[in-house]
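Attaching a single structure in structure tokens format; questions to follow.
Note that one protein chain is taken out, while the other chains of the complex remain in position.
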């Protein structure tokens, strides 16, 4: 193999870190929801897709700056997540005494949500590719000779910040502690007076609200289509499995690993092969170390 | 078929010595027989006879269909039966062992591509190409299943998606592999030979219809026999409790792989049928997640782990796609999937054993009222 230009390689590395951090941020909600509720949310990517469209339409119809639309998308997605949990998933959890393979039922339920949301979006918005544009003039930041895309840097910073704030919130607040207690032992939490259904709904809401945030932050640099969700969803599964399911720092670390892995791999092999490799990495991690890089064994 | 449970029909059987009776087995060296009494019971002969009659009637009606239906209806029926066949093949392993595969399309893809490539490359008749494709799919299933079956629940499901997606992405981006023209995203067309039995190409739809009816009947028969066989009992035991199954002499890995290989073989043959019927295969449709999800959905909604559940699911769901496509045109692209999604959620919440469960209770109650019990 020909030696790579170190400049190109370091550019790929920086880009991989940025994208990876963003992957990690997008995956935060999936990890949180799984960690607390043991529910693999198949509709994770679909919620991101909705946030992207919300950002796009807010700009197209009301002229709202994508970065400002956060004040709408975050509460909107929180409400949506809260609703999905309390209307669709809660009945399953209430029925849990029945002898059914529960985690699988939860996966199937959210797969139903995915099918409905993605195809409603396809019907409503059509298959056209859309994009939002920010009004801010964002010049690339020069890191020595390497240009750093500002939109990505903003989203990356938001991912790191969200992970830190989420961890702090889970530790420092009443609701956060209730969520952690429920994650460890649902029955004990219920016995000690925690409103478990509310905790679940809030958890799902926060998981979705994070997607509201990233929907607005990503809308300015990724193409928006009704199908964009699934690829983000699958990538989030990879990130979460890699980092350790339910681990907040693991999500960011997993994202960085995948981002750098894909960026560097695509320097040597076509981008599609890089995608195959990261799926292969996902399978390998599940088979060899299902607890992930940061998870407890 | 018909004599579902032979032991129950032997009414006048001589009872064995009772529990308290002494017996001569004192050695204790070999496997030891327990005393007991054989139950003399009427059984459900009446019900299963009626069921068999109903099945035979349905079969006859199905065979007569091409005589009355027009080409459009027949085409739609073939598509529905194709899905019924694929869902039945999926159910053969997933329904009985309680694992969710969302990657079965990879087996269909192998079967479909192999059938076409063997025909174009070697001139091998699809009549042979389909089973060869099935065998290749079974081979792939062993490679994929061996490591994967250790995983449970969502982990297994996500891994099957990952495997199928790897194969889809690879095929979509590979024009030739070792000299074999895969033709990337464009896919492969079956070269036309006109009306030819050897090339499995017909101008009318009826031959395809009879072929898929035969395949479906074969898959249903295989499942019916599975229910009563060692393999079927073993799969249900693994689904029920893995540790208990192991303690009863069952190697979960081995029997799951056997069932998966059979299921993949049938799915691969189905992929070959798809290729011959549509005369075209491409990775997105034949290996994509959508086909995998459709197959699994129909089986789950109809009732996985039963012989006729997947057929019921396909008959109820597959026409939706045909109707929205036909009647509403392209403007409601995806509408049928929205409906699938809603039905899936309702089924998971309120009918976890599928639509066939209440139907079966109803039928049994009716049969019971008129029958022996």
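Residue numbering begins at 1 within each chain, and the chains themselves are lettered A and B in the order written.
Convention: a residue touches a chain if its C-beta (ideal position, glycine included) is under 8 Å from a C-beta of that chain, and two chains touch if they have at least 3 such contacts.
By definition in this document, contacts and distances are computed from a predicted model.
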{"item": "Candidate names \"Polysulfide reductase NrfD\", \"Lipopolysaccharide export system ATP-binding protein LptB\", \"Sigma-70 family RNA polymerase sigma factor\" or \"NADH-quinone oxidoreductase subunit\"; UniProt protein name, chain not shown", "value": "\"Lipopolysaccharide export system ATP-binding protein LptB\""}
{"item": "Selected from B:176, B:247 or B:361 as touching the chain missing from the view", "value": "B:247"}
{"item": "Touch criterion as defined above, residue of B:75, B:150 or B:236 at the omitted chain", "value": "B:236"}
{"item": "Chain not shown, touching residues in chain B", "value": "5-7, 16, 19, 25-39, 228-230, 233-234, 236-237, 239-241, 243-251"}
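We adopt the following convention: only the chains that are shown with their structure count from here on.
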{"item": "Contact footprint of chain A on chain B as seen in their complex", "value": "98, 100, 147-148, 150-151, 153-155, 157-159, 161-163, 165-166, 169-170, 172-173, 289, 293, 300, 332-335, 337-338, 340-342, 344-345, 348-349, 352"}
{"item": "Chain B-touching residues of chain A, taken from the complex the two chains share", "value": "40, 88, 91-92, 95, 98, 100-101, 103-105, 107-109, 111-116, 118-120, 122-123, 127, 230, 234, 237, 241, 270, 272-273, 275-276, 279-280, 282-283, 286-287, 290"}
